[in-house]
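Every protein chain but one is kept in place in this view of the complex.
Read from first to last, the chains carry the letters A and B; within each, the first residue is number 1.
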Amino acid sequence: MVKLNSVLVIGAGAGGIKASLDLAEAGFKVYLCDRSPAIGGALIRMDRWFPDNHCGLCQMLPAFSTDDSSRFCLRRGLIHPDIELMPLTEVKEVAGQAGDFRIGVTSRATGVTPELCIGCGLCAGVCPVETAREFNEGLAPRKAIYPPHPGVLPYVYTIDWDSCTKCGACVAKCPTQAIRLKEGEVIRQLRVGAVILATGFEEFDPVLATQYGYQRYPNVITGIELERILSPSGLTGGELLRLSDNRAPGSIAFLQCVGSRDSRKDYCSSTCCMFALKEATLLKQANPQVDIHIFFMDIRAFGKGYYRYYEQARDELGVKFTRSRVPVIREDPPTRNLVLTTIEENGALAKRQFELVVLSVGQTPAPGFQELCQVLGVEVNKWGFCRSELFSPVATTREGIYVCGSASAPKDIADTLVEAGAAADQASGWLARRRVPPTPPEEAMESDAEEAPRLGVLLCDCGQEITSVLDLEEIAEFSRQLPDVAWVARVPYLCYTDAWQRPAKELRKHKVNRLVIGACSRYFNTRLGEIGLNSSAVQKVNLREHIAWVHGDNPKVATEKAKSLLAMAIELARAPEPEPASPVNVHPRALVIGGGLAGLTAALSLARHGIEVHLVEKSAGLGGNLKQICYTLEGDDPQALRENIIARVKTDRLIQVALETELMEVGGYAGNFEVSLKGKESLLHSLEVGAIIVASGGEEYRPTEYLYGQNKNIITQKELEGKLFSAKLDPRNISSVVMIQCVGSREKERPYCSRICCSQALKNALRLKEGNPDIEVTVLYRDMTSYGFQEEYYTRAREKGMTFVRYEPESKPEVRPEGERLVVEVAEPVLGGRLILEPDLVILSPAIIPPENTPLAWTLGVGLNEDGFFQEAEVKFRPVDFLTEGIYVCGLAHSPRGMGESITQAQAAAQKAVSLLTREQLVSGIAVSETIQRQCSQCELCITVCSYTARMKDVESGEVVVRGALCRGCGACVVACPSGAAKLRGFKDRQVFSLIDAAF
Amino acid sequence: MSSSAILPVGDGGVLGAVRAFLGSLWQKKLIDALLVPLELPSGDNVVPAIVSDPEKLKMANPLAPVMPLNSARQVSAITIASPSAERLGVVLRPCEMRALIELVKLKQASLENLLLIGIDCPGTYSISDYGRFVQKVKSPANDFLSKFQEGKEDPLLRKACQICEYPVPANTDLVIGLLGMDLNNSILLEAGTAAGERIIGELGLEKGGVRSREAAIAKMVSQRAERRERLFEQVRKDARGLEKLMAALATCINCHNCKTACPLCYCQECFFDSPVFKFEAEKYLGWAQRRGALRMPTDTLLFHLTRLNHMVISCVGCGLCTEACPNNIPVADIFRLVGDKVQKDFEYVPGRNLDDELPLTTFREEELHNIGI
Partner (left out) sequence: MAEEDQFEPVIVGFFCNWCTAAAADLAGTSRMQYPPNVRPIRVMCSGSVDPVYVLRALLGGADGVIIGGCPPGDCHYVSGNYRARRRMAILKTILATLGLEEERVWVRWISAAEGAKFSRTMNELTQAIKKLGPNPMKRDWSI
């Protein structure tokens, strides 16, 4: 079978974009389709994310071969030569099998020919239909013909057929005849080796929760609506106002679990707690006087850094938390305030008034998802999400089709993006493996840089969009007078397909070797080939968005500005640019540190892509913590997994395992590391690898509390599990147990949730009950964190009569021996009394803690977070990367997580490494820094400020050099260097000076 | 590290005592060579020299009230290519030591194998004033010190010295203390580090101290701080605002002597000497056209402002830039005025210690909320 090189990604939200970028970076051709007219999904409706309140979307863009993709904010669009975007597209049929699928897709016409549309918006001006839709969550009206998102690139309009009346007003108005009011469909056959399902979720429709009066009461809104209100690009420009009266609300209530964790949807949506916390945090930071209450059942802040975020909201920002279901909301008509009836923890009813209520609605499968799954031939689970198994979380029931994100279970962006990486890894296993040929260095221009500059200036009329404000003739005349300008021309529409033919000829005729384009914000780079110039020989001035569209009322000064900007660009184009740095070779070999589940999985993934792997493990055996996990909540067999995976690793000829071996030293950089390893008995030996995966694992905290170790009947969950599994303990001999949660977690010294202990407790409790239905199980907990589909087991546990008693960290349960018996005493929050239990066993759920990671982090030159886990580059958008390229992290080394989550993350880390290691060479971007050695004093300030370790002191020459492939072109070094020795291509001091000097 | 010892002052005066102490370092084989100012044969100036023969100590004069250049730069020259393999003693004034600390942070010098000997600095004269001063006195160092001991203000001191709040060296292994001492009888040898302490032990000196020292230092520092404020007031009057600043800098001929004299301006090649500042004739003429005339050489103000940007955070106030200026531009006054503010903003004291990070290499997330909204 010939393997194909292409892959289809369905759904262009967070997961789809990430998977596509990962695959494109790894050299595959990606079809990315979405039902909607624009990419972004839920992602671009939000401005910032927990747990750092920042936006980091652009961090997803490739770190290598940076020039291959557009270098701008992803909210504006995704432009990559290997990603073909297919908007308004649905999958209709699937034939073939893994490795060779034939997929029929239909794309609805947008009504606007993208090649013709110049984005002038005259159509929207005459469109009589006003509708309120997606972008602003029904809060801001728009026309039936509209740009899918105000900053989108290319800036092209589209028709919303559902509201379009086909009156034809726009057709008549359009200056370029771009509009066709025909709802045609284009059918296409795609041949792809694999498919990734990344369709995301649909929000639960709160209208269905009639008791909350959503849509009846204007001041009951959803979280995402609040997000849009708070967004600077939203309706109120970021100001907090209620929509009923445009007044800032003084009090806001958040209601959690709307459409989650109830009898109809017995799962947890996993993200709404954090989402509400984020909204509350941002609100409080901007409006400290607003009173914010969150009504919740359990706060599930289980991701990395999430619990800290919760504590900060509660303790520092003063967000109030009330553990209570809210059965009903009524409006107080005169004020339009809302009266909440709450059931307090002790069962009493209370009424409270708020000026705004925000519903934290849950995630449900996307509409039409079942049908799509049917077409794809993959099974869904009972909740309507795509079915996947614990140990192969991104696999569907059909080979070659993978799933990521909320398509398979509700999850947040962080987890979605990890899965996207894993899905990319798994999918690419079916694709033709290819050594990415080094991108040929941009073809040297016919003339080398030394040749005298001959400039061309190409000005676009953009119909009348530019000329209606700017006197382009005057500007053209002005440009002709400027030094080295050989040729000036105007074109009516530069963005048209055939617009470049004539200029291309003229350019040749006039021997033009640099070009200045005066047009709009369009990304023309992909078309430069047509005129035989590379992007560094071209400068752009945005005459439309930066001048004509924003200075319409002042054409005279606007024309002056246009002249200035052209003069500046011409100056910049005149300055010669030396050749880019030479590419470096890559050692196609990886080092994996750690032989636990994550390390083993990563090694197998790497080997599957033909990469030689060296796996080192500190201890004497493989398997790590997996050795002690005997069964799972969902009924899988971890020991079978362990045996299987170890056997596969041991027999894979590409994987070499070194036990009792440690990493001693690391030199070099991405693609070219030199590592020294030391075995227990052997000498230090060194190895050249291109990438390193850190999977060094985590440990269980050894409790010092609750008399652990002093009484044989006080044991940990793990110990209980082992005893049950080996039948050393017979549940029939026990009549009662008490489980204590959060032992060592969510404490002052460890302010994080260990994520897996609640499900572990449920698992063991159910197992006990199975063996002896009469056992009394009491779980003392703080918040039950049975997120996602684990919720079902929590429900089951309660049905089986287990008792869940909450305790506060201030009044922890007390465990004491009384004679032969153990006594557990705890404050009982519901009745307010004290509960005294006399269990046979006390079972503790200890925290997951990092081992002493400092030496390893130091050796690798990467960071640790405040809890001692490895610190990734960006918590959401670069979850397995370090700031130092070429080193990746997965498993418990990153943070506490379950088995499935470790597997996913290991695959995602492997994917990153593979995409680096399958390159023969690394080339740097155009904007790359360099050192003028003559001027360099080796003060190393530049090395200190570079976030990407792209600069280093070369040991042999003693010179401060740049590793071009790692340089992102941020220019921090340029500013740090007082000597002017650190330079950035394209932004050299001299160039910037000429720009500035030409500004007036 | 509080141990200290008393060095008796004999017939050779304070200078004799200092020379004797330096000689003893050789005798006890505690150093292999010593960087110390030597008197020139003409007697009207001193220059730092590496002394390897203790005989030459006869000419050593670290007390001469003159500082032709900042020795930190010389330590940098000696150690930048490779740290010293032999044990090198270095005698430094406080501002030289402070500059050295900054240079080490900037990777321009290494302290490895150095024995740092700081010496209290009552102040220095300009080279020409010193030249005149030596004509009039028998032993310039001793005479200067006795004048100093009388406690009168010495108007001859360089302006930078008159306002210097760091008369006592910090961070050196040893300090030769003059302040608060009865210079007719004794001077102080103080240990600043464990190494210094060991040396006091090995020299077999009896430990001892003086009570009057702290107060004397405090008094001097406060007098100088007062003078500094007065000077700042004056500079603000004379050089603030575009017109006045331009007047103050009017005579700048772009010779870059100030940056050559500056102990911190370490660049291999100054940015302002780089090709960035070689413009085409058409540019010059264009600028001239725009303003009616163009002062040549160009970019003098840009040079000074940029040098401030690069160096003022580390400026130790040695004042040698002013000394170096052929046209008497008060460069140091401007640097001190600006430096005082900038350094305070970042709670940074140049030369205070090796562990303080250079402010421009780091940042804090929560700071400077007034810059940028």
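Quick note on the criterion: a contact is a pair of C-beta atoms (placed from the backbone, for glycine too) under 8 Å apart; a residue touches a chain by one contact, two chains touch by 3 or more.
Because the structure is a prediction, the values reported are computed rather than measured.
Q: Taking the complete complex into account, tell me which visible chains touch the one left out.
A: A, B
Q: Which one touches the absent chain: A:20, A:69 or A:231?
A: Going through A:20, A:69 or A:231 one by one, A:231 is the residue touching the chain not shown.
Q: Based on the whole complex, identify which of B:149, B:223 or B:306 touches the chain you can't see.
A: B:306
Q: Taking the full complex into account, find the residue in A:81, A:128, A:150 or A:483 that is in contact with the omitted chain.
A: A:150
Q: In the full complex, which residues of chain A touch the absent chain?
A: 47-48, 52-56, 58-59, 71-73, 75-76, 119, 121, 147, 150-151, 155, 231-233, 237-238, 521, 542, 544-547, 549-554, 557-558, 560-561, 564-565, 568, 883, 927, 945, 947, 968-972, 974-975, 984, 987, 989, 992-993, 995-997, 999-1000
Q: To test your reading of the contact rule: which positions on chain B touch the chain that is missing from view?
A: These residues touch the chain not displayed: 239-242, 244-246, 250, 271, 288, 290-295, 299-302, 305-306, 308-309, 312-313, 334, 337-338, 341-342, 345-346, 359-360, 363-365, 367-368, 371-373.
Methods note: only the chains that are shown with their structure count from here on.
Q: Averaged over CA atoms, how far is the centre of chain A from the centre of chain B? Could you give it in whole Å?
A: The computed centroid separation for chain A versus chain B comes out at 53 Å.
Q: Please name which positions on chain B make contact with chain A in the complex.
A: Touching chain A: residues 106-108, 266-271, 274-276, 282-283, 290, 310-311, 358, 360-361 of chain B.
Q: Which residues of chain A touch chain B in the complex?
A: 483, 932, 934-941, 944-945, 976, 978-981, 988-990, 993, 997, 1000
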